[in-house]
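The structure under discussion is supplied below as structure tokens; questions concerning it will follow.
A single protein chain has been removed from this complex, and every other one stays in its place.
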Amino acid sequence: MNSTTVPKTAAEVFPQKPPEKGMFISLGPQHPSTHGVLRVAITVDGENVTSAQPDIGYLHRATEKLAEKRTYPQIIVLTDRLDYLAAMTNNWSFCLAVEKMLGVQIPERAEYIRIIVGELQRIASHCVFLGTYGIDIGAFTPFLVAFGRERERILDLFEEICGARLTYNYIRIGGVMADTPVGWEKKVRDFVKEMWGHITEYDTLLTYNPIFMDRTKNIGTMTPEMAIAWGVTGPNLRATGFRADVRKDDPYGLYSKMKFDIPIGKQGDCWERYWVRISEMRESLKMIEQCLDMIQPGEWMAKLPKVYRVPVGEGYGHLEAPRGDLGFYIVSDGSPSPYRMHIRAPSFINLQALQQLIVGWKVADVIAILGSVDIVLGEVDR
Amino acid sequence: MFELGPALSHLFQVMRSFATSHGVSPVLAILISKIIQTNIIILLVSLVPMLLVYAERKVSAFMQARLGPMNVGPWGIFQTLADGIKLMFKEDVVPSGADWWVHFMAPVVAVAPVFVCYAPVPFGQGLTPVDLNTGVLFILSVSGISTIGILLGGWGSGNKYSMLGGLRAAAQLVSFEIPRVLSVVPVLMWYGSMSLRTIALAQQGRWFNIIPKWFIFYPVIGQVAFIVFLISSVAETNRTPFDIPEAESELVAGFHTEFGGMKFALFFLAEYAYVFLASAMATALFLGGGDGFLLPNGIIPSWIWFLLKTFAIVFLFLWFRWTYPRLRVDRLMQFCWKFLMPWSFVNIALAGALVLVRMR
Amino acid sequence: MTLYHGLALSGIVFSIGVYGVLTRRNVLGILMSIELMFNAANIALVVFNRYLHPGNLWGQGFVLFVITVAAAEAVVGLSLVLAIYRNLKSVYTENMNLLHG
Partner (left out) sequence: MSHLPSLVFYAMSAALILTAIGVVTMRSVFYSAVSLVAALTVVAGLFLLYGADFLGAAQVLVYIGGIMIIMLFVVMLSQRPHDSMERQTNDQWFRALCLALVIGISLVRGFRIFINQMVSTVVPVPTSASLGRLLLGDMLLPFETVSLILLAALVGAVLFGQDKKS
């Protein structure tokens, strides 16, 4: 985009007049398949999309500004509300940044618990994606199977360790909030064992369904160059065939000890974005099994004072969240609260690629593409 | 054991003779008995959708690892009734951009033809309300009027999504009407009649005393015709995987986005009544109507056989809906014009050859 | 309900169709009026068939042909209307004057 042609006012971005050719459709903010309060201003010619403009900000809560008035442990609560489908990884990413600035050593048990809950969270998040994507394409049953059955199991597991089902505030600076309850690890192991079968079930129900493949194969293709130019990360980038994963490229926690593959696609169409996520669920299961084998009893929290001041300076912690590279950039002036915090939200950045990704496809494909990018509006608007 | 048809006609006979013996003019008696018969059909058409809605909710629930409605009545059997009452008392909202008359007429036009369509269906021995000579053609043509209702709904709502839904509906329904009519042609050729009752009766008998002589068991032509008829019936009733006109994730709710309360209920009624009608047609055309199998004749009355088979096909409809994703518009059209149409033409040619062989 | 009544009805509907064809500005309106005239003719054919020659069905056979040809006419006419609309953004006859030079 040329900087001189950037539109200034809302009227320029979203013309009120009907376009010369075709029709102007405002998809959202109250539309069943925009997954929250997103509005996409689309002009169509017949069934073909000629331009698309995402219009965001309906869910803006000024998280970054709020963080400047809170102490570091209090900010973890705010991060829960970003990507509310993957609150564990949000907590973790923020803690990574602060721990880096503090220079604390995390106990090994805490690291393993973090990986277990992080990967469980990834599975839960992809379950939501799978279910809602099924609804976008018109299949209703996968939603109630993935969202209502498997994700509930994971949420039950999370409820046992931290008491909350959506906003956990479980991963704390220096470790995790509490040790796992008795018998929890066995439950996780049972769940993992069952989950292998459930993923095969998804494959028969949706992944290799001819109609589903027809709707998603070769639709909304994205080249690696385009993905990198827009800053797309996560499964969306990997689907284009570009091998990039923070867990491998910049290992955090104990990921360097884990054995896992990075599933990549070939041409970055909707089906591959979907398939990469399904395969990632399998890799996550593998990692959870490894952690359960290696985890030992011990401390779960590093020794930290009640009130601490982070040394003056800046820190950046990032990790592979279910939706991509989630980063927290923190500037500290030595006071109990950060001077400035910035969140590199993968959903927000992936969403930007939509305006190029949608153009040229049919109206029905818009929904397929929008769903396959898998955004969470809580994170987009922050 | 208990055939409903003779019993009913006997009942009407008794009632009519009772009335005439008490000084009611015979014309009036016939007229009144006709009105009562018509009302029985109307009652049936109104009750069947309620049953189907309940069946749909329960079947989908069991397919999705949940229970479905459980609170209103035992196993939630009165849930549909409660919903119906709720819909009746809802405020009738007409959007300000809508065309009032068109908005009002749309559900009426969509639902009215259904009642007429049930007339030539042979529900069992002696249970054909009106044995029309052009029964099959009559049902196929009159049910096409409902499409106009959908178009009116799309236009009258003053909403782009509704309009798109209406346009898509028009394209889809006109296209799938053709393979639907063509798939029935082999049946009509073979039995040489368009009356559903005659066709259903002609399918009695057994090959080798085991296989029923239903049309679906005729090699090749029977199966192809049945499959094409079933697929295009699913498309004609706007159900997943062909629910493009009301695709909820794309067009919000398509042509009935702006309809609430009783108007919405009427659209709903029409959809389910058509599902039942299509299943009943398939039963009469391909599954031998009220002809029983396995058990010796007469143990189970024909009307129960008919309903059993019909509900088996209704179950297929539900099964499709809760398993398949939605097709894309252009793929849908391709499927209709490039797959269903050629195969039904081939099937007609095959059936013609078979009819010739039989004549020799 | 006699032969004459059916024919008179057909004549009345036909003249209404003529009025529509001559006065409508909208091409679609003209097409609809033509359909009306077709149907008037069909009624006449069926009425004649019913009252004069009930034994053979040539009149009804003719009606079938009229319906088929009407379908063909409507399809071609409507696709022409759409093509014209796409180019001129109008469905009014007085705007379709590109041959005026």
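Which chain is which? They are A, B and C, in the order written, and residues in each are numbered from 1.
Throughout what follows, a residue touches a chain if its C-beta (ideal position, glycine included) is under 8 Å from a C-beta of that chain, and two chains touch if they have at least 3 such contacts.
Keep in mind the model is a prediction, meaning the values are calculated, not measured.
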Task: Among shown chains, those touching the left-out chain - done: B, C
Open item on the list: Can you tell me which of B:Ser9, B:Asn39 or B:Thr134 touches the chain that was removed from the display?
Closed with: B:Thr134
Task: Of B:Ala98, B:Met163 or B:Ala225, the residue in touch with the unshown chain - done: B:Met163
Open item on the list: On subunit C, where is the contact patch with the chain that was removed from view?
Closed with: 1-20, 22-26, 28-29, 31-33, 35-36, 39, 42-43, 46-47, 49-58, 60-61, 63-65, 67-76, 78-83, 85-86, 89, 91, 93-94
- [ ] Pick out the residues on subunit B that sit against the missing chain.
- [x] 27, 102, 105, 132-134, 137-138, 140-142, 144-145, 147-148, 151-152, 154-155, 163, 166-167, 170-171, 173-174, 177, 181, 192, 194
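In this section, only the chains that are shown with their structure count from here on.
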- [ ] Chain touch graph shape: choose line, ring, star, complete or other and state it.
- [x] other
Open item on the list: Mean of the CA atoms for each chain, then the mean for all of them together: which chain is nearest?
Closed with: B
TODO: List the centre-to-centre spacing of subunit A and subunit C in whole Å, with centres computed as mean CA coordinates.
DONE: 62
Task: Euclidean distance of C-alpha centroids - subunit A vs subunit B, Å - done: 45
Task: Contacts with 2+ other chains: residues of subunit A - done: none
- [ ] Indicate the residues of subunit B shared as contacts by at least two other chains.
- [x] none
Task: Parts of subunit A lying in touch with subunit B, wherever the complex brings them together - done: 23, 25, 31-33, 47, 134-141, 144-145, 148-149, 205-206, 209, 211-212, 214-215, 362-367
Task: Residue ranges of subunit B in contact with subunit A within the complex - done: 60, 63-66, 160, 164, 240-241, 243, 247-250, 252, 321-331
